[in-house]
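Only one protein chain is missing from this complex, and each of the others stays in its spot.
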């Protein structure tokens, strides 16, 4: 009976500590992450019931991934367990100017990429669900994953849930043409689109002089209830400005701009999504933008994909909590 | 025969490494710290004999705290050893913009909070003492600690020592009203007051348009020989500007302003106090301000509450040592 | 709707790595543990639904404890959240012959010790419950905890659940007389008693030439359905033999004796309890002894209080899995 | 111009520190290993020129594997670099009695498994070569790897080199029937067979009452110049006895039996092979057995697959160096 | 047959992690570095064959230094192995504003400082060599090292190789007068001089209003083919601007200026030299400046003296790769 359901892959995330390069690593810090898992965790931490649907192998690493979702209160009872396939891995290398951080994916052959439409009972999953979230990564994993994603979107709509979608284009997984062909039909069922200007250009070919115009064009073309765009200014590898923006109901919603000292920016976009979903479901678009942006700004300071901040911290930041030590 | 004596609690300090949040910790770095211990250590490192008076339980953690004082050359022979009570703990979480660093105290029931006036032989402690230092934390620990503090201040004056006092208001320990009621009577014996504008407002209700006026008002009300105020500008969580200021002899003393890249700012105020005491006892107010500010500016770069800088480094910074690597 | 419910305190467990002594620690490994939590986790890992009832403070450490239970699939929805009190801590120092491992408790003032009878809705907790487990530590925490324990035992019986009880005498918490006065009346509701010869002597004054006779005497005096006794031979600090024994239905049940190379023996007794409960509820006394002993023998090799072994591993050990590397 | 050439896959090896289970890992120690790489490294450390032939992807992990070979002086100029495929991974979990250590393979899709017969210029590789070594793992990786192995064995013989072969049966890679079908034809070109009684039974169906008889039977069936068998007694997970034995020239060669305290036994067999090759090429069968056994006994005490011992240490052990600290 | 040969000492580099001060260290990170080794490694990583000539003791630390060179593909066959002498050590302490990073040398008595002219067969070393590089540190190590350096420079010229020289004045090793007396005669054989304005002033007494004029004066006085100068602006301890400049063929060559977030700036100058050599030997002065500056800018972000960047990364930076995470 989760209010928010997400579908996607989670991976083991291995990163050398202390800015070491992958090639020179002698140890890896181990975390777990993946776009839709990150969203489910964020939503659960902020106070809504959430469930994450995925497929994992029956081995210690599969259990580790499940445990990390469960640790955060995410319902993992819909996970499909597999006798074959692996847990995908991504290697994350932290950089500092002028060396950008970088990711090396090693996700081929994951159990999740073998998920079949017949393996999930969506009517059970969506019982009581208010919102279903998925990103453009899930359908890119494999042909069957694309089918499952389309099936899930339809089932969510049928169950009366809203659908939110994060474009999240990954060039290692598919070409712009493939993404376009797969995603465009799906967009008609999407209520909330979350994207960046760059991804919109790549996947939908929509390029406009301003992000406001991009949002309006997306709305015009697909009829989204809400279009949300995240805006990152890379001052350097370790300092970014971060804000977001939404277009809905014919008007523009702007967030505060946060200066972030980057400990770990991976998952910030997913934190925005989680905070937006929380704010939107418990309030309105502006609350979504406010909570989403604050929650994701804090994410930049937290190691790992998952966002260990609390609702109270988000609200304190929105009230103007400063950068002085808190005793 | 310590020239400088301090009285207060020291705690185990536990902090997750690498910006991890407390909730996600899998290990803690262990340090030891506490306002008055930090001052005693600073004074000893700069070259004066110092002693630290406290109460500790007879167990490995009590010994660890004592050892860390002893390691720095602080006289620990006046510590009262207890069969009951615990070593207080504080958990420190390091943040990055926009997440401030934060402290979670777990200090209730400490052996120090049970210190009784009868347990310390102050005439022996203050034999040869030139200055006694205590902060507003010590009397806030318990009723008996308030009594011991008052007793110690009186004994120090009786022994011909100066008294320095750092307001250090802690809202977790007492209310502004309680602090005011306890501290105001004590102020008549205080020679050197160290404070911030914020604490002065909370505890003494003194709020003025400028810190200079705050200092003058404090002098007028309590007759302090020196009023020193630390001035922190939080540019971000990881970058602060730091300077200090004193009012004495009817004039204002200003320090250099240092740009600090924050590795660990805890104990910076105590380092200022230590450096000021050193400079003042071996020179004058300006030397106190100069040495105190330089020593505490360096503190921001050193892990732990204790300030491992040396007198030579303080003097090199005052001479203009740059930020280039030193070989 | 948990099949097995436990009630008790869990603590932060801090241990210096690599056999360092507490007094010389520069870092602590952080784990979470506590007798009844350990049992709930063990039962969940082996495949039964379990819930853990406790009281935790609303802070990051309270959440951490809850998270670790949740990570293992334990139902934490019955935890009482508190605005005051702390998470108790125990410091664990690993030894090697001839220095024994040792524990320093710092648990006074825990939120759990303030749990009141009015704070738990036992009828909701025990809905569908087959077995309730608690140890002698919980009633020893405070007067109100003793009341809650007695209340819980009564409620469990009323709900038709069996009650298992681990004597677990802790001399730091109460005297033998206090334990006896509190526990004897409770024993009439206990179905399964788990104990050691030593604890039985201290708490019930039952001392016999053999553990078999101890078990028979316990049965005679209190009418327990099952009496289970764990048998540890300390060959050295790092090598122990481990076996268990039960008396039920008028006969004796013996386990295999395992030679254990000790990585971390804390929680082994709780693992026995968990394995026994699993085996007994899904089979009979012999299955309880077999699974309990195998599961707890493996525990000696696993860092932390919690037992990360799986049912499959337990069954492989029972089938004779050797000590050769498994590929 | 390497005297010894080996062919095989090397993997990233990830292991949780301090006996943690894979499922509970928060960090992994990173090493590199693989049977034939381990042999090439051992041979190089003992003083012969060696080269390792493999296929690696052009990414930081591929370079890391190459670097680790190069660090030990192994010639890596024959490695085939690939735009696709991954570096295989194996996860190693260290156990203690009664929990055996265990390996979780994640090697599917490795670049090495795509190695084609056309990609290696064997005449260049074997220029000056005295001995070629490969194990039963390499042909098991893929059909093309089986072809490359057969090709390499033929080319080695043609170049006048001896061929040594370690059976190393891996049930995760193929069935006994597949192994038998592939390996039996290859055996006619093998001069030195290294195996265990267990593997000989599985792959060749040769099972005899004693290892001596197994060796004789192997010789009779395939005409090997030398049959060497490693003999491990698992006293417990952390203590093993280790010795080896050879049959050649119609007589039996026995080694000393070493009691090993196991830090890391992975790669011990490969160390035996390396030491045997060194001893045999620079002496005779007995020297091979002596050096191989001593070198591999030391391996048990060294973290990682690679054996960082030196020729001098091997010779000191053979001369009776004791277990007392060496200053 | 190395295209680039360097001569110099490498040391063990020990640094306390996480900004700890040397005095408070409980562990050291271990790296290996030394000016000319760093250059040989950089050149090899960028794609040219390189060899490093040095003298090392026959012990594990000597082997470790050799291994680290070998790991990067540097030819170590010309290293002279010694029965006496030690591996020099330098302790590196990382600072943050206003505490500069600092180095404590412990290099007296190194095996390298005992290198004798008779110990290296330069005709063999320089067979096929295009460029020989050495810095002002090598002749400063000892009288015999000064002789070996002069001998090597002559032999390089005789073999038709260019000579590059990095002034690298170290006040702990010799006085400006000693440096001047030793280096001036050597300059006549130098083709490429790499220096800073500061070192030029100290060693050659050349001080001019601009670095351009310094370069021109150096050219006029010694007739260098190229004079390259590195330009560092210390914005703070953790942020520097970095650019370089060359004078050759009667014109000035400028590089891009990079803003560097400093993880570890040690070895940046050596990386410039390596990149310059690569660019110059495979192109021209501008390519040298471009590749040298980009490669060394990246160095600031990489832990250790050695620069683990790749040619591809250098070229991407030159093409304008941004600071956004790379997936």
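Annotations
Think of it as A, B, C, D and E in the order they're written, each chain with its own count starting at 1.
What we mean here is this: a residue touches a chain if its C-beta (ideal position, glycine included) is under 8 Å from a C-beta of that chain, and two chains touch if they have at least 3 such contacts.
All values derive from a computational prediction rather than experimental measurement.
The chain not shown here makes contact, within the complete complex, with B, C, D, E.
Between the chain not shown and the residues D:4, D:74, D:218 or D:317, the one that touches is D:317. Listed by residue number, the positions of chain B touching the unshown chain are 67-68, 70-73. Contact residues of chain D toward the unshown chain are 17-18, 258-264, 297-298, 300-304, 308-309, 313, 317, 321-327.
Remark: the residues of chain C touching the chain excluded from display are 18-21, 23-24, 95-103, 105, 170-172, 232, 234, 236-238, 265-266.
As a working rule, only the chains that are shown with their structure count from here on.
Common neighbours of chain C and chain D, by the contact definition above: A.
Our note on geometry: chain B versus chain E, Cα centroid distance of 45 Å, whole angstroms.
We define each chain's centre as the mean of its Cα atoms; on that basis chain C and chain E are separated by 61 Å.
Multi-chain contact residues of chain B, defined as those touching 2 or more other chains: 18, 21, 23-24, 26.
If the chains shown are joined wherever they touch, the resulting network has some other arrangement, not a path, ring, star or complete graph. Each chain pair that touches appears in this list: A-B, A-C, A-D, A-E, B-C, B-E, C-D, D-E.
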